[in-house]
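One structure follows; several queries about it will come next.
Of the protein chains in this complex, one is absent; all others appear in place.
The chains carry the letters A, B and C, assigned in the order they are written, with residues numbered from 1 in each.
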Amino acid sequence: MAIARDTESLSSSLDAEQLGLDRAGLLGMYRDMLVTRGIEERGHILYKQGKIPGSFYTGRGNEAGAVGVASAMQPEDAGTPLHRDMGVHVTRGVEPWRILAQYMGREDGPARGRDGNVHMALIEQNLVAMVSHLPAMMPVAVGLALAFRIRNERRVSVCWYGDGAAARGDAHEAMNFAGVRRLPVVFVCDNNQYAYSTPPQLEYACANLADRAAAYGFDGVVVDGTDILAVYSEAKRAIEKARQGGGPTLVECVTLRMEGHAVHDNAFYVPRELLDEWAKRDPIARFRLWLSEHVQASEAELSELEEQVKALLAEAQKRAESSPAPDPSELEQGVYAEPEQPQENADA
Amino acid sequence: MAIARDTESLSSSLDAEQLGLDRAGLLGMYRDMLVTRGIEERGHILYKQGKIPGSFYTGRGNEAGAVGVASAMQPEDAGTPLHRDMGVHVTRGVEPWRILAQYMGREDGPARGRDGNVHMALIEQNLVAMVSHLPAMMPVAVGLALAFRIRNERRVSVCWYGDGAAARGDAHEAMNFAGVRRLPVVFVCDNNQYAYSTPPQLEYACANLADRAAAYGFDGVVVDGTDILAVYSEAKRAIEKARQGGGPTLVECVTLRMEGHAVHDNAFYVPRELLDEWAKRDPIARFRLWLSEHVQASEAELSELEEQVKALLAEAQKRAESSPAPDPSELEQGVYAEPEQPQENADA
Amino acid sequence: MPEKTYLQAISDGLRQEMRRDERVFVLGEDVGVYGGAFKVTVGLLEEFGPWRVIDAPLSEIAIVGGATGSALMGLRPVAELQFSDFVSCAWDQLVTVAAKQHFRAGTPVPMVLRLPSGGGFSGGPFHSQSPESAFTHVPGLKVVCPATPHDAKGLLATAVDDPNPVLYFEHKHLYRRIKGEVPDERYTIPFGKARIERAGDDITLVTWGAMVYTAAGAAAELQSEDVSVEIIDLRTLQPWDKEAVLESVAKTSKLLILHEDTRTSGFGAEIAAQVVEEAFEQLDAPIRRIAAPDTPIPFSPQLENAYIPQVEDVASALRELAAY
Partner (left out) sequence: MPEKTYLQAISDGLRQEMRRDERVFVLGEDVGVYGGAFKVTVGLLEEFGPWRVIDAPLSEIAIVGGATGSALMGLRPVAELQFSDFVSCAWDQLVTVAAKQHFRAGTPVPMVLRLPSGGGFSGGPFHSQSPESAFTHVPGLKVVCPATPHDAKGLLATAVDDPNPVLYFEHKHLYRRIKGEVPDERYTIPFGKARIERAGDDITLVTWGAMVYTAAGAAAELQSEDVSVEIIDLRTLQPWDKEAVLESVAKTSKLLILHEDTRTSGFGAEIAAQVVEEAFEQLDAPIRRIAAPDTPIPFSPQLENAYIPQVEDVASALRELAAY
């Protein structure tokens, strides 16, 4: 039986080389985290300005989980990120302006206004667009891994899900099937300690969700989700293990959801002290400090990067706002995919 | 974290008193096992005679699991037995002739010909009729327990399910909810090592299904499902623990399905040696030996009991065969329950 | 009589049921401390405690199965799914266990499932659906779709009294927009009895839920063109008030059916099929259906507007029928 274990906090101790990441890679991850938070902060403002319809969700506090795991993936790997994992899209290379266009329901959002929020993905990046129903993407992510296994490709599927969603049957069927067939899939549980207003003790009765890996015959590990290097290192290990035919791993990233469930929710039910405590562990601030201490990133260098990101996002917003609204006359198109070619030998 | 453990084999060592069962109780359990197997054997013949429509399933080899657990329940406890658990109905007091009438789709079967097999239950006995969809009764069984908890009744719900069915989401949601709320429910996994043709290694990747209890924050135990006293004793412990507010337990009863999935299936995929090995552990034969060794049941006494059961079943079959077919003109009745009384203050 | 929003009517009605009958309890995600995603259950946890207002894990199967089991033991669960869209996750429990139980075993399952449904606020494909039609095809379930605060409360009380599984679709877009008089005392509204939203002679318009208001807007337009439209608000789809529809069609000879759900195999089809079967001789024009197109419900306001039937769509269909 696999036993969940905590990984030590890496930020304080680690040499950069141990991670197999070069300086540029590390700074790239920092940049991706900044872009992620920056897009969501702009989104929040756009929402308040009435430019984003519907509701609005952010992943503040989860940037390390999203960017850290995505950075450990290869381009040929596939994934199903969720509503707190916008950083995955950023890391995989979706242009920020298209994400803002997506929020606003514009034609240039990946979902072309048909779906909102981060319910989007570019299949070129081997990502699959999430549905709201949680965690319905888990069996789908297992299906991606199944395809890789059937074709004997050395590719891995990465599957994100939340602590709340872990209670649903889809999580169970997905992990059980993946375990039985030792499929190349990594389950990443974004445990941000709340499912809407529901705290862990009303969601599950085991100590860590990673413990559940044992029920499916694979390893589970609990990692500090605010420590991007710890996340990266565990994700890398799990992904490469899956790639080598070692089967699934469950990586539980523990964070705290730093905002309400969505903009309308002030999270009155989250104790103030808990928020304060976790605010001190902000994943971006932590990584900034690490970069300055371990790879001698100077204040000037980091500030410049930050300014670049700001400029990029200002540009992105402009471009997104000029994206047209989708054309209602096209609404009924694309419900079905068209057959690629006329059917041969058709015989009625 | 709870750890699954094997209970020692009780049949060889145990004193009758240790179990809190008197001689009459023990002989009653033996009788219920005989009745259970006898009904199924008669059913099999009736099926071959063309008197039972549809398909036909038996629980041969599972008599200890069904009768042993049911004997540990109090009348006020409730349960959701499955297709291998006909012994539960027998133990709770359904008259055998009505079960045979049920098989034959007659008016006097509990389902009145509307449903077949053991898809039946008498609510007076606090049993709920199973559906085919496995294990859809698990969340329902948890609902029974929820009612007891809400009303602060000292009653327990007992929920049977199979090793194959354990893979479905319903099992997960039911056990998770029960664990979180510490509901008075006992999960009994009839692990007969096959789900239709599918062996354990294609169903699950953990050592024992009872290990999964840990994922839900309660205890799991593995018990030899051919040893009715071991089953009884673990079930009793779990039921009384639940009654005292101790929450759920998962009791995994390991047996082998001694016949095909249903009559049409010759189980060619089950190794002959496995069947031979488990045939030696027939739960009825084992218990008979135990009774003669531990409560001095004489050959004469046991034979008389066996003859009585045969006579009872012969009588039951006659009565069942004379039960009328359901009246097709009543088909459309009873889809909905009628409101008990005219609605007050109705205002259109 | 006090004026209340549609939401307040449901909320107050639910509280009244819980005060009146201690078998009634609430089960759902975030229904306790948070008071439900739409705040329908606010205050109930404080008044009735954590065993009558049960915050469930994110587990639609456990919620519906749990409600079914507790109903079988004599309780009266009023379960909430956060959005009616998520009922797809519990489809099996509903159609396999709850719906068929009484027919098979003769045991009643007195449960209510509250399902906030409908679109109109850019909720996107998974927070805006109107899944009521699908359930009208499942014998054993009842389907309720109130349009007014008064009906919302009265139908909820009937649902709680009913010994069968009742799916209670409350339209999210009416929650705070629609107000009406709601008696303080308890009252019930029978299932299967339609409400005449507006009497008329020329065309019968059958609808339910939020579309009642769209219908009313269109009928008002047509009034000024001297076409008199009779609007029938079905209130419940299973059972549905066929008699009221046939009676109206006998008078008007023309029928328009309007619903927010998608067109193909929506409940509008059943109404049309039934009317053409039973009132063929009375019809003077084709039966028309106005419904959402056969696509998922889209997110962006421009698309959603094109998707949900609008007053103008209904008005022009009425005009065509009038001219037929």
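We adopt the following convention: a contact is a pair of C-beta atoms (placed from the backbone, for glycine too) under 8 Å apart; a residue touches a chain by one contact, two chains touch by 3 or more.
What you are looking at is a predicted structure, and each value in this text was computed from that prediction instead of being measured.
Partner chains of the missing chain, restricted to those shown and counted over the full complex, are A, B, C.
Within the full complex, the residue among A:Asp115, A:Asp190 or A:Asp227 touching the omitted chain is A:Asp115.
Within the full complex, the residue among B:Gln74, B:Ser132 or B:Ser322 touching the omitted chain is B:Ser132.
Screening A:Pro81, A:Pro96, A:Pro139 or A:Gly247 for touch with the missing chain picks out A:Pro139.
Where chain B meets the missing chain, the touching residues are 53-55, 105-106, 111, 113-117, 119, 131-134, 136, 164-169, 195-198, 202-204, 269, 325-329, 331-332, 335.
On the side of chain C, the interface with the absent chain consists of residues 85, 88-89, 91-92, 95-96, 99-100, 103-104, 125-126, 133-134, 136-137, 139-140, 238, 262, 264-270, 272-274, 276-278, 280, 283, 285-289, 294-296, using the contact rule stated above.
Contacts to the hidden chain, counted on chain A, fall at residues 78, 110-112, 114-115, 119-121, 123, 128-129, 131, 133, 136-151, 157, 169-170, 173-174, 176-177, 180-181, 334-340, 343-348.
The rule is short, and it goes like this: only the chains that are shown with their structure count from here on.
Between the Cα centres of chain A and chain B there is a gap of 45 Å.
The mean-CA centres of chain A and chain C are about 37 angstrom from one another, to the nearest whole unit. For the pair chain B and chain C, the distance between C-alpha centroids works out to 40 Å.
Counting partner chains per residue, chain B has residues 169-170, 173, 176-177, 180 touching two or more of them.
Annotation for chain C: residues touching 2 or more other chains are 57, 59-62.
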